[in-house]
Structure formats: structure tokens, C-alpha cells
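A single protein chain has been omitted; all remaining protein chains appear in their positions.
Coming up: chain A.
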Amino acid sequence: MIRKATSFVFRYARREGAELRHQPLKVLKEKGKGFGIFCLHVVNVGCAVHLCTQYVGRISFMEGPSMFPTLADKGEIVVEDRLTPRLFPDRIERGDLVILKSPIMPERIICKRVLGLPGDIICVDPTGEKAPSTEHIVIPKGHLWISGDNAPYSRDSRLYGPVSMSLIQSKLIMRIWPPTIFSNPLTYLD
């Protein structure tokens, strides 16, 4: 059976090759042109998909320990909304999870939780580890205070102060993996 099928493929390929050899140059050129246009279509669709994932929304993998109880170290898949934070930066609220470019490493993308909005007075570090626990600052205009959920393993506003809203790339809408429907709704605190 397999032999039959392969022999058919070979015969077909040979016939195609023969056809190509006997075709006049004009037809060959036309075929090449058609292939070129097809490639252009493929590139075009690729560009469209890329623009969508850059400016509208996308599904992405998360990793890193800084958001630990909320998002695990690895194997998390989330949906990002990249449109509304760009269009309406004022709609970001306290408690949102945002993805932004790191202010201290330009090539790095980080995910943190928004704690303070412009005009809020915030305690830099209540535990007193990275700054004296009495130090309070007012968040300036157009800036946010961000913080990781897993404080000891997170480098966030405690280290580099309020971050500019212009760095924000997207907002997390939902997590799609691991699915939360079948998981135990109880959480254990100790």
C-alpha cells in the first residue's frame, strides 16, 4: 500500500518535472510571478498578525518569581490587553496587573501590580528593608507605584521609585492556563 502511494508520488513528481521542462519560458515566468505574489500575501498576513499582537491584544507566557501567589513561576498563559492602556492611560486602577518595560533594563519586560496612582501618598517600604519604614512620598503626575506580589523576590518601585505611565505596555485581562474552573476554590493561609 505504502509502496503504491510512494510510487504514485514519484510518478506525479516526474510528470511535473517533465511538464516544467517542456514549458515555454513565458509560462515559467508567469508561474514565478504568481509565486512571488503568493509570498507577498504571506508576508502581508504575517505583518497584520504582528500588528494585532502588538497593538490590540495577545496571548503570552509568563515566567518569573516576582508575582508568585498570583502567577506561578512558569507555565502560566495569560491574555493581554494592549489597546486600552495606550488609548486611555487614566483608566488604570489600583490593583491592576500591568506589563511594562523595566525602567532599569530597557530590553526587559516585567509584570507587576499597580499600588498607587498619581497624587497618592505611599510608604516606600513598610518592612523597612529597602528604605526606612517612615519614608513616605507623593507619586508625581503621570507616574505609578508598582510592586510585585512576592516582595522578597521582586525588584519594583521600592528600589527605583515611581515609574512613568509611558512605560506601560499592556494590562492583564485573564489567565487561560492553568484553568481555574476545576481548581479548588478554597485557599489555605498559614
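What we mean here is this: a contact is a pair of C-beta atoms (placed from the backbone, for glycine too) under 8 Å apart; a residue touches a chain by one contact, two chains touch by 3 or more; residues count from 1.
Criterion: contacts and distances are computed from a predicted model.
Colleague: Given the choices "DNA polymerase epsilon subunit 3", "Cytochrome c oxidase subunit IV", "Mitochondrial inner membrane protease subunit" or "Gamma-secretase subunit pen-2", state the protein name listed in UniProt for the chain not shown.
Modeller: Answer from the UniProt record of the missing subunit chain: "Mitochondrial inner membrane protease subunit".
Colleague: Looking beyond the chains shown, say which of A:Leu28, A:Ile77 or A:Met105 touches the absent one.
Modeller: Answering carefully, the residue with contact to the hidden chain is A:Met105.
Colleague: What does the interface between chain A and the hidden chain look like in terms of residue numbers?
Modeller: Where chain A meets the chain not shown: residues 40, 43-45, 47-48, 50-51, 54, 64-66, 86, 89, 101-108, 140-143, 153-155, 160, 163-168.
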